[in-house]
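One chain of protein is taken out of this complex; the other chains stay put.
As written, the chain order gives the labels A and B, with residue 1 at the start of each chain.
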Amino acid sequence: MLRIDIETCIGCGVCEEVCTFGAIEVVDGVAVVNEKCTLCGSCVDSCEAGALSIEGKDKAVQADLAEWSGIMIYAEYRHGKVAPVSFELLGIGRELADQQKVPLSAVLLGAGLGDAAKDLIFYGADIVYQVDDPVLEYFTDEIYGNILEDIIREQKPEVVLAGATAIGRSFIPLVATSLATGLTADCTQLVIRPEDGVLLQTRPAFGGNIMATIECPHTRPQMATVRPRVMKPAPHDPGRKGELIDYRPKAERMQSRVKVLRNVLEEQDQVNITEGDIIVAGGRGLDDKKGFELMRQLAEAVGGAVGASRAAVDAEWIPYPHQVGQTGKTVNPKLYIACGISGAIQHVVGMQSSETIVAINKDPHAPIFDVATYGVVGDLYEIVPKLIEKIKEKRG
Amino acid sequence: MDYFLTEEQQMIVDIARQITDEKIIPQRAELDEKEEFPNAILDDIAKADLFGLFIPETYGGFGGGCFEVVLALEQFGRGCVGVATSYAASALGAYPILLAGSQDMKQKYMPDIATGKKKAAFALTEANAGSDASGIQTTAELDGDEWVLNGTKQWITNGGDAQVYTVIAITDRSKGPRGASLFVVEDKDEGFSYGAKEKKLGIRASSTRELIFKNCRIPKDRLVGKVGLGFIVVMKTLDLSRPGIASLGVGLGQAALDEAVVYAKQRVQFSKPIIAFQAVQHMLADMAIGLEASRALVYAAAKHIDAHPKDMSKASSMCKVCATDMAMKVTTDAVQVLGGYGYMREYPVEKMMRDAKILQIYEGTNQIQRNVIGQELNKEYT
Partner (left out) sequence: MKIIVCVKQVPDAKDVRLDPKTNTMAREGVQSIMNPFDRHAVEEGVRLKEQHGGTVTVISMGPPQAEAVLREAVACGADEAVLVSDRAFAGADTWATTYTLGKAIENTGVFDLILCGKQAIDGDTAQVGPGLARRLNIPYVSYVRKITGYANGVIRLHRLMDDGYDEVEIPLPGLLTVVKEINEPRIPSLKGKMKAKGLSIRTLNAADIEADVDSIGLPGSTTQVVKVFAPEFKGERAMLEGTVDEQVAQLVKKLEPYL
């Protein structure tokens, strides 16, 4: 509850200015709060008269807080492979572990794990807790959740990270709720506050229009899921040494009320280009159907979908569902890379609200440069291959 | 402008708008291109309870009047006049039954029309009888317990896709204005068939077909009301339905104006968006003025009709002429504002201009409407 001491309040309105949510305003010389208040405390900090306070903010801190130490990541394993996000988690995990001067551990669950645990060690894990059991072949929230919960209770890591994949986003909230602790989803930045070692978790909200930084100060572990392709993967060192522990869960923890009957793989033919954060689009300037092979490679390198101008679709270089524009789809991704597209209004109207637009075109007068954030005048067949190379390098 | 709708009227507008935005607009270009009857969209309209807006509650309808239909049609018209016409024509086909049919007949047909389970159509026009309705040549003869219909109707909206047809036929030519009667023909009746779907300039999603009656036998109780009432009921029907057509014009005009303004703000020529040029601004202003004025007239006429006045023909005709002539002008101007792009099928305004033309022609040409208005004025000032 936000408490306003009306005797002390001088009606200066600083709180009104500072409030991000429009939840407090000065009415008849006194501050009044409405239901938009999220109790973030910005106004309390800004009030010079000291008239504002948040009631009940001093809440119980988890009794054994100090005993929780170490960084733990959940390494996702599916269809015989460690999911790439696991190496990215080891990357950020290593940074946090080094900062806190604590070990970095990984939890690996699956059936027929083979040498996967070793790989996790090469990528930076100091300890790997693995459970290799046929019952883990298919992902079930309950069994995966039970095992991870038990390992966490035993090992007491201060931070647990997982990938914000279909699996991670499904069962990590279960684990957090079972542990009565906080979880922040889809983090794009994780930083430890030096003063108190608390993890600051930054994530997008409102579809990415706003960023929020969140903390979990009073309970442990501090849990976060991280979007794939956001953090840098850890470097691979085949000389690294680490500990491999075969964890044995209790029998009753390996039960699930939900049953998975089978898994069906589907072609990820990204034809729904209206979802997704990045689009690489090709136009007449590609000169040839083969140009779309290059577009696909660039799209893969940046993790995006392939789009096209009407000219390319009319020339039958790529099917209609990829068309962006007046008679195609309207898209507004975070990043739109237009290659060999002139930028006629019929195309522009379908992509102009993209957050960042990159245009690569031979013609310096192409109208696309009027809407592009970054323009590159040149031969896309020289630029794009080099771009792909440099991007792959950066991603490691 | 605020027209002070009641809560229920606002609900109708909101639902119709949602259907237009979510269902009609995304499909209109394809429906027009393929000349496809919009069955799925009409189903959605039915599920939203909008087919029965004008049908009394006793028959499962909403019990609304002309104004409620006008509100729904304005939204659908903003989406696609072809789709909207299919909805409007069903109302047109149902009105004669509501106006003159017996309790039993209404009980038989109205509930299904209210739920959209059956669609209706109105069959008046013939090759030699358009504006001159009295020239119809389809005949109906009583033979024992059956009426036998012979003749051909032309350009019937929803022909072939409707299940219930109200047909006007001559029962006694010697009686002049009292020589025609109305009948309900059902799609499965023996001796009733359709011609091929006509290819049109606009409203291509709407079905327009010839209806052929060759010794078409229907039970006696299919007569709507009494023998000889045909032309009178037809005139009353058209009075009721005209504001709906006018409303299509208002919706269409709004859609065209919206496209024109958005385009004019985006299109840069001579270093400025073209909306900065007075020539364009004045065009847009005139479009907006005409649109709002016709909307006000349509709403006023519809409310006037819902008050069940003795004379509704003049109000009904005036709003039809005003809104449909305005729609033709606004859509043409919209194409002009979009210039070359407006002429291309890629942009929606050329379809709007093609669709507008029929509004000035069907349900009584605007020339006939002016006759009606002139005659009414003559009567008023004695």
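In this section, contacts are C-beta pairs under 8 Å (C-beta built on N, C-alpha and C of every residue); 3 or more make two chains touch, one makes a residue touch a chain.
No experiment lies behind these values; they were computed from the predicted model shown.
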Contact residue for the chain not shown (choose from B:I12, B:I274 or B:A302): B:I12
Given A:W68, A:F87 or A:F139, the one touching the chain that is not displayed: A:F139
Residue touching the undisplayed chain, where the options are A:C216, A:I273 or A:L286: A:C216
Selected residue (touches chain absent from view) among A:G11, A:P103 or A:P204: A:P204
Chain not shown, touching residues in subunit B: 7-8, 11-12, 14-15, 18-19, 22-23, 44, 47-50, 53, 62
Contact footprint on subunit A, counting only the chain that is left out: 1, 17-22, 35, 37-40, 42, 54, 56-57, 59-60, 78-79, 138-139, 141-142, 165-167, 169-171, 173-174, 176-178, 180-186, 200-201, 203-219, 229, 256-266, 268, 277-278, 302, 334-335, 355-356, 358, 369, 372-379, 382-383, 386-387, 390-391, 394-395
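Criterion: only the chains that are shown with their structure count from here on.
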Length of the line joining the C-alpha centres of subunit A and subunit B, rounded to whole Å: 53
Subunit B contact footprint on subunit A (complex, rising order): 326-327, 345-346, 349
Subunit B residues touching subunit A - in the complex, by the definition given at the top: 29, 266-267, 341, 346-347
